[in-house]
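Left out: one protein chain. Kept in place: all the others.
Our next item is chain A:
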Amino acid sequence: MDQFTLNLLFVGASFALYIGIAIWARAGSTSEFYAAGRGVHPVTNGMATAADWMSAASFISMAGLIAFTGYDNSSFLMGWTGGYVLLALLLAPYLRKFGKFTVSEFIGDRFYSKTARMVAVICLLVASITYVIGQMQGVGIAFGRFLEIDATLGLLLGSCVVFAYAVFGGMKGVTYTQVAQYCVLIMAYTIPAVFISLQLTGNPIPALGLFGDHAATGEPLLAKLDQIVRDLGFAEYTAAHGSTINMVLFTLSLMIGTAGLPHVIMRFFTVPKVSDARWSAGWTLVFIALLYLTAPAVGAMARLNISELMWPNGTDGAAVSVEQIENDPQYAWMETWQKTGLLGWEDKNGDGKIQYYNDKNADLQAKAEANGWTGNELTNFNRDILVLANPEIASLPGWVIGLVAAGGLAAALSTAAGLLLAISSAVSHDLLKGQLTPNMSEKSELLAARISMAAAIVVAVLLGLNPPGFAAQTVALAFGLAAASIFPALMMGIFSTRINNTGAVAGMLAGLVVTLVYIFLHKGWFFIPDTNSFTDADPLLGPIKSTSFGAIGAAVNFAVAYIVTGMTKETPQEIKDLVQSVRIPRGAGGAIEDH
């Protein structure tokens, strides 16, 4: 059986499984559509949240970004797990006690203002749509690879599948489907990593192999990798090269962004009790950590494998020949990935070999001239293909490659579905039913939810055609926006009885606008190419890149809310009592729907 058929088989089988579960657990009432009737066990909920959370950014993109940058991209690892500590300690139990369906309902009630609820909906929509763009990029790459077509065509096909899939059921369908998706994606991520770790270090646990010895040379794996990348003129893998301030702010933005993302927070509304919300955050992180402890090993090992494939005779010997790339089955992945337009090479100096090195490194100029190299010949290597190409790079069996294709799609699809659900509930439940047409029937509310899902996909695809960065970077921007707008409002809502309606609204708007403007200044207005005034290589404010600005936006949000509160009317007593009651677990019943 050839690889193409095998990929189709794995992807097809996994899809049949998800759709089967979705039909079996189809959402009946509105309450089930949003919050699965609050009957989900913490472990099940943790697994589903993990699938919901680990998107194309975590699965497809992150290890590639770490592989090509090394230590400096550790922010993704700490940021996307550290946020769960904030969620578990600062938000989840209180929001569960509050007992409504959506994040904006909490903000609307706590800040006793329809405007606050509207502003929260807007913040939520901006962050979620940016996030969906990143997912669509991942969907495009995964579909492009396994159908062996251009990534743009993959994006268009993929969006149709995502739509069909998300419209099918609400949270309940999604919860159980996501448990299945978690199982598929974690197997798809860890099985190839175990094989590769065994090949390179003899240790079956990739997280331990990363800090173990390279089996072929007996040197520590990371020391070996450092030496190879140094020989090729690249920045040392384990060393810090970027600005410390930027790294701290970037990590912090990802952390507080995690705790401000509506589709993740919504999950904690679906557990039966307040104490379960605390456990559930822990279980979620357990399931996420399984992937996140493996990811740095995947990145480092893939970088080593790629470097060795390009220099089969060592970095001082001859580079791989064009003939070998075209004929040797070990290099077949390069031919397949070339079809997606995400990998490319060019024999610039016509010596029949492909030299992969850093041609911007001055120290390598003498060596390059002596050997007749005229520039790096591995001209295009999109970071986002690394994880999907990884099993092929390591020459693993065909079924592993098929499994990874299925896993990548599961990751992108589950998150896209979760986000679309958050978007549709924001539009139909908060905006239409909560504000504009309160007398809407359940049936038309569900219809509005589905129409808004379709609209969100169209917008995401249009913007996803010219993405502002690699998938994980696009997603990082979404986190910055959530960090600057939603998280501070929720935190002040619980931990301060003082902050009033005007303060919260002013804070959210200030945080959102300042962050959005900073991002647009660097990434182009509405991500339209060439409309940017600055670049992340030379940012407006010293070392602070657009992906790191969320933490500053959050600080602005807190400060503005505090100052404006000081100048306006005090919070009424009944709201202070509401805050007090949210802090105490006793009396958390089921959800109260507001009619």
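As a working rule, contacts are C-beta pairs under 8 Å (C-beta built on N, C-alpha and C of every residue); 3 or more make two chains touch, one makes a residue touch a chain; residues count from 1.
One rule holds for everything that comes next: contacts and distances are computed from a predicted model.
Per the UniProt record, the absent chain's protein name among "Putative solute:sodium symporter small subunit", "Anti-sigma factor", "Transport permease protein" or "Heme ABC transporter ATP-binding protein" is "Putative solute:sodium symporter small subunit". The omitted chain makes contact with just one of the residues A:L9, A:C183 or A:L293: A:L293.
Contact with the undisplayed chain is limited, among A:A216, A:L541 or A:I584, to A:I584. The omitted chain makes contact with just one of the residues A:V11, A:A50 or A:A207: A:A207.
When the whole complex is considered, the residue among A:T238, A:N313, A:N327 or A:T379 that touches the unshown chain is A:T238. Checked against the full complex, the candidates A:Q181, A:T251 or A:S428 give a single residue touching the omitted chain, namely A:T251.
Of the listed positions A:A188, A:A281 or A:L378, the one in contact with the omitted chain in the full complex is A:A281.
Although one chain is not displayed, chain A still touches it through residues 71, 74, 77-78, 81-82, 84-85, 88-90, 93, 207, 210-213, 219-224, 226, 238, 240, 244, 247-248, 251-252, 273-275, 278-279, 281-282, 285-286, 289, 292-293, 296, 495, 580, 583-588.
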